[in-house]
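After this line comes chain A, so read on.
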Amino acid sequence: MIFFINSIAAYSSALFRELSLILTIMPAFLGLISFFLSSNSQRKRVLLTGSFFHFLITLLILSSIFYSGGLDGGQKTSLLIESFSGNAENAVFLFIVSVLFCGASWYGYWYLKLEEKTQREDEEGFILNDEPEAVFVAFMLLFLSSMTLVCFSAHMGLLWASIEATTLFSAPLIYFHRSRRSLEATWKYLVVCSVGIAIALLGTFFLSLASHKSGGSLYLKDLLSCSMYDLLWIKLSFIFLFVGYGTKMGLAPLHTWLPDAHSEAPSVVSALLSGALLNCAFLGIWKTNEIAVRAGIGDFSSSILTAFGMLTIFVSAVFILNQSEYKRALAYSSVENMGVMSLLLGFASRGDNGIYKLIFLNALGHSFIKSAMFFTAGMILMYYKTKKFFQVSNMAERSPFAASLWFAGFILLAGAPPSPLFFPKFFILKFSFMSGSYFSAFLLIFLFSLIFAGFARIFVSMVFSQNAEDERIREEKLILAPSWIFFAAASLLFFAFFYFSRGA
Partner candidate 1 sequence: MENLRILFQILAMLALSPLLFGIINKVKAVFAGRQGRSVFKLYYDIYKLLNRGAVYSNSVTALFKIAPVAILSLTITAALIVPFGGQKGVISFPGDFIFFSYILAMSRFVLILSAMDTASSFEGMGASREAQFAVFSEPVFFMAMITLSKITGQISIYGIFSRLNPSLWVVNAPVLTLLVFSLFILMLCEAARVPFDDPETHLELTMIHEVMILDNSGPDLAYILYASSIKMWIFASFISSIILPRHSDIFWSDCLFYLAGIFLSAVAVAVTESVMARLRLLRVPHFLMAAFSVSVMAFVFQSFKG
Partner candidate 2 sequence: MEIISQFIVLAVIFCNFFLLYSYSPSELVKFTAIQGVLTAALPLLSSSEFEYQASAFAICVIFLKGFFFPLVLNRIIKKNVQYSNGKPHYSGAISALLYLSVFFLSVWLSARLAFETKALAWIIPASFMTIFSGLLLIILRSQTVSQIAGYMVLENGIYCFGSAVFVNQPLMVEAAILLDIFVAVFVMGMAVFHIEREFDDIDSEKLSELKEV
């Protein structure tokens, strides 16, 4: 069996370039085809097959990266487009994108089936006619290909272009339900993100200016290898890139689009948005931070990252407390987790590289849990037809399957040990206590407890009864299969990480 895997890995590492190319082009191609397909059911099958193949190829690539030299393996540039690279963080984020997309397409497949049957009207009572399914499936696949491109790009310009592409492809997806509120959310999402991304473009140009002396090329391997940088320009470029990708990632003052987009988009899309898209934006910041550390302004970038991380956690705590819609609460918890990730990155660039594993763990854990929660939220929205949490009650008796998922998600989100989010939280408190900044440590404890209390208020009042009438809702168990799988994977992550850390 081992021999069999080794041979596949060897074979695939040789074909790394071709495989990576196929991986990005194939979903885009399928998306275009699905425009012209006649029947909806065919389109949905295309979506499923597309995501399955994508997952298969990702596994192949991952094995090749493992084979070619462990997780932080050597640079591999593809023949056709030498801007493709396959080091550690790309592999992890690629894996997240493809696994999440599989779950989303499975959920989407059934969701669209149910959509046709139930005619839902919007809060204001307009009959809700959905976007033609063709548009939805096509843009979903295009969205997938743009995210894969992000994970592969080794050239800062290409990275920028692919992140911009993800914004553009995801905008129509948010507008799937065609209600006034989702239109407004799409418009805000488009304007805020494209302005942010434009600033990131400016940052990329500053970056090339900074490395002007050594040929100004924007390839990652050149940027990381060249030594003399123009200090002022590299700082300016870091700031612009940080603000640009920060808007896309949802850091504190720039996060305004996130709650609107996530609460108005259909749950399939918001799962992908908060699970995969935020990670791609984080990848952008990760790369800029890596360049900044190589250029010797590590503490400059880490102070910015930590400051923004703390601000983000503060803002998310403040907004979760008075939240009245459960989908927006989930969006703010994504904002909070992004704050945690940027805090971790800030600590990482202070030199201790053991933290990279923690960042991967947080990214993986958060994406799995958050997307599973959005799937469940979608089903709850379908059963109870309201977004307000106080109008949903007595889920424990009326829809026990969804209630158990919902509460399990709450436990995992809160960072209680079976959830992988425990270790990053443990580390942040440890690092801030050890590095002597007691004030920020106690502030963190206060904020985390506020967030926990805010979540408890929302989830508990939904699951347990408020004198609601008790007719049982016919539950769809199959559609929520990915949620259970993702929750199981997340807690498996916890035990795996715990077991591996024993060695250290």
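The candidates were selected such that all candidates are chains of the complex that A comes from, given by their letters.
Methods note: contacts are C-beta pairs under 8 Å (C-beta built on N, C-alpha and C of every residue); 3 or more make two chains touch, one makes a residue touch a chain; residues count from 1.
All values reported here derive from a predicted model rather than from experimental measurement.
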Q: State which numbered option touches chain A in this complex: 1 or 2.
A: 2
Q.
Applying the document's contact rule, which stretches of chain A touch candidate 2 when the two form their complex?
A. 81, 83, 155, 157-158, 160-162, 164-165, 167-168, 171-172, 175, 180-181, 183-188, 190-191, 194-195, 198, 201-202, 205, 208-209, 212, 216, 218, 232-233, 236, 259-260, 263-264, 319, 322, 324
